[in-house]
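Heads up, one of the protein chains got dropped from this complex, but the rest are sitting where they should.
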Amino acid sequence: MDVAGLNRAIRNSMVEIKQYADELRDLDTALGDGDLGITVSLGADAIIEALDATGDDVSAEEIIRSCAKAFANANPSTMAALVAGALLSGSRLWATTSELTTEDASAFARAAGESIGKRGKAAVGDKTILDALVPAGEALATSSDVAEALDRAIAAAEKAVVETTSMQSRRGRASWLQERSIGLQDPGATAFLRFLQSWKAANLDQA
Amino acid sequence: MDVAGLNRAIRNSMVEIKQYADELRDLDTALGDGDLGITVSLGADAIIEALDATGDDVSAEEIIRSCAKAFANANPSTMAALVAGALLSGSRLWATTSELTTEDASAFARAAGESIGKRGKAAVGDKTILDALVPAGEALATSSDVAEALDRAIAAAEKAVVETTSMQSRRGRASWLQERSIGLQDPGATAFLRFLQSWKAANLDQA
Amino acid sequence: MRKIINDPSNFVDELIDGILLAHPDKLKTPGDDKRILVRADAPTGRVGIVTGGGSGHLPLFKGYVGKGLCSGVAIGNVFSSPSAQQCFEAAKAVDGGAGVVYLYGNYGGDVFNFDLATDLAELEGIETRTVLGRDDVASQPKERKLDRRGVAGILFAFKGAGAAAERGDDLDAVAAVAEDIIENTATMGIGLSPTILPTTGKPSFELPDGEMEIGIGIHGESGIHRGPLETADQIVERLMQPLVADLELAQGDRIAVLVNGMGATPLEELYVMYRHVHKQAELLGVTIEKSYIGEYATSLEMAGASLSFLKLNDERLELLNAPAESPFFVEA
Partner (left out) sequence: MRKIINDPSNFVDELIDGILLAHPDKLKTPGDDKRILVRADAPTGRVGIVTGGGSGHLPLFKGYVGKGLCSGVAIGNVFSSPSAQQCFEAAKAVDGGAGVVYLYGNYGGDVFNFDLATDLAELEGIETRTVLGRDDVASQPKERKLDRRGVAGILFAFKGAGAAAERGDDLDAVAAVAEDIIENTATMGIGLSPTILPTTGKPSFELPDGEMEIGIGIHGESGIHRGPLETADQIVERLMQPLVADLELAQGDRIAVLVNGMGATPLEELYVMYRHVHKQAELLGVTIEKSYIGEYATSLEMAGASLSFLKLNDERLELLNAPAESPFFVEA
């Protein structure tokens, strides 16, 4: 995928992901404060606006940086800050890449996960977005076919999201529920899964 | 009826009237602040307690005075203050009466009505307790038979209470509803009707 | 019933206990009856101001007893009058020889009991004057102004009369200040949810989501009509218009504003309202010299708000700005 394609693909996914805002709000209401739907929908709008302003004659790194800034400021929150930091970390890997491969995507995900783990003092198993991001990122590297890699990533994330339900939240707002967090699906992990699914749905023609 | 009988009859009526507390609360909720049920039930309890303390070897005037004081302080409110004043006015007529007749009862009601009219700056037609009290008091004088006089008073009060519904409240809290008070039955007039009915029900054997 | 209470019949006594335990340096009860609270330094020798009425309106009435405010309060049950005896005892406790102004809202139950108290006070040689809060323009048309009920706007009268008493005005002068302020005060309110009496557990009215009661009182009384819930700006205009008309406000006039929450309405919403009040006043050429925004006269857990205006002159503004201090109200 080239830079123009990346720009378009992100934009399409952002339009798509907004349909999950209510679901994410409800999940975050049960486990947190209910603002994740807003973070995602305002964040998606801000990214679209930022990309409109960016144009195509820039690097993939710059595109991702615009997304990071836009997402960070749209509705500042845990998810906004962690995702923005993750995007900035990942973007560095794409400074000189003009044709993005599934390998590149996987490396991006790895860097993103490390950033979130560091900032959020979180690890896989803490019932956060990392629980979906890490296995999905690994799955991306298992095929060089974009569609196949994406399907595997989605499958991995889906499995992980289901598994978060039986776990106890160890980080962030949800951790304050202590034992009561068990039985509720993690909103952040779900948001990541919905992002992958949106990417697929919105970019089927390019896949 | 002698003084001991009066004491007993009041006490019996007070036990009886408490069953209407919810109805009076609901009527006063619609047209005012909903406290008339409390005024009547706390007032009835206070009267019973006061009469327990009064004993039988006093005048009818003193019995009524005890009732007035008890009712005034139980839950001070418009009804409490007006009824207490009315009882005091009426009681003066009974200072030396030892056998109470329906004539005496009617005179008492007339004095009571004048007191309420003066204190409340109200007249028949303002949609207040007066609308029931005045015609009922007049009816009491139309027979010397206690049971018959009471039945006529109840009939007169019942008719008057029904008629309050279509009137606009001119006095007190209900008057603030202005046109919106039309269509709602006056709580104070209803309370007076319920008092007469309680008297009848509680004192059938003496009637 | 979503209330943090014990036995509902002890509600008022327990909350007074709480007030006395929390503020022993500022308030005291003069005798055995805790339903009477007075300034800790009463009697001060200055004119006393006694207010009173039902409970359930905090900070009204108990909250306005302090320096530069009222001197004492007689406290009834929730939304019920105090007794005449209590009204009288309050006056007796604060009178230092200069007399007492009874200053309270125009409600039948209160009026009948305070009137009786003035007779009792007279017997004891305490001179009294009575001034009634009657600021609610929704409760009666202008021709029947004197029959209006008193709501949140009485705050202005407490503040002004309290300042007048504090500076040493005599009995008639303090009463005249209170009367002057009330004459120039107008209030109107809306309700978004009912109030619930602790003793009965019943809502004062049923209001479907998405509707509002217009022209409500502070005892859960219904309003003069009901309509679909409007935006904050529309509500402000709806409340402002009758106040402007009633006070005959015109370009160049100065006012004090009270945006009052009924109990459950977030302070945020009151500031959203104030914003539009300010802008609309500007359009009229009316200057807001002073504003109070918050909960000043509530109706337990009722949601809603009222808007009060006091038309100002130099004297009234000076009295509003004078220092005052109670556990619930500070003017620094």
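Order of writing sets the chain letters: A, B and C. Residues in each chain are counted from 1.
Throughout what follows, a contact is a pair of C-beta atoms (placed from the backbone, for glycine too) under 8 Å apart; a residue touches a chain by one contact, two chains touch by 3 or more.
A quick note: this is a predicted structure, and the numbers were derived from the prediction, not measured.
Shown chains touched by the missing chain in the whole complex: A, C.
The chain not shown here is touched by just one of C:Thr29, C:Ser139 or C:Thr265, and that residue is C:Thr265.
Interface note for the absent chain: among A:Gln19, A:Ser98, A:Ser144 or A:Gln178, the touching residue is A:Gln178.
In the full complex, the hidden chain is touched by chain A at residues 25-26, 29-30, 32-35, 37-39, 72-73, 75-82, 85, 119-120, 171-173, 175-180.
Counting over the whole complex, chain C has residues 1-7, 11, 14-19, 21-22, 55-56, 58-59, 192-193, 209-210, 229, 231-233, 235, 263-275, 278, 291, 293, 295, 298, 300-301, 303, 305, 325, 330, 332 touching the chain that is not drawn.
Everything that follows uses one rule, which is that only the chains that are shown with their structure count from here on.
Under the contact definition, chain B and chain C share no contacting chain. Distance between chain B and chain C, defined via averaged C-alpha coordinates, is recorded as 32 Å.
Separating the centre of chain A from that of chain C, both taken as means of CA atoms, is a distance of 55 Å. Centre-to-centre separation between chain A and chain B, using Cα means, comes to 74 Å.
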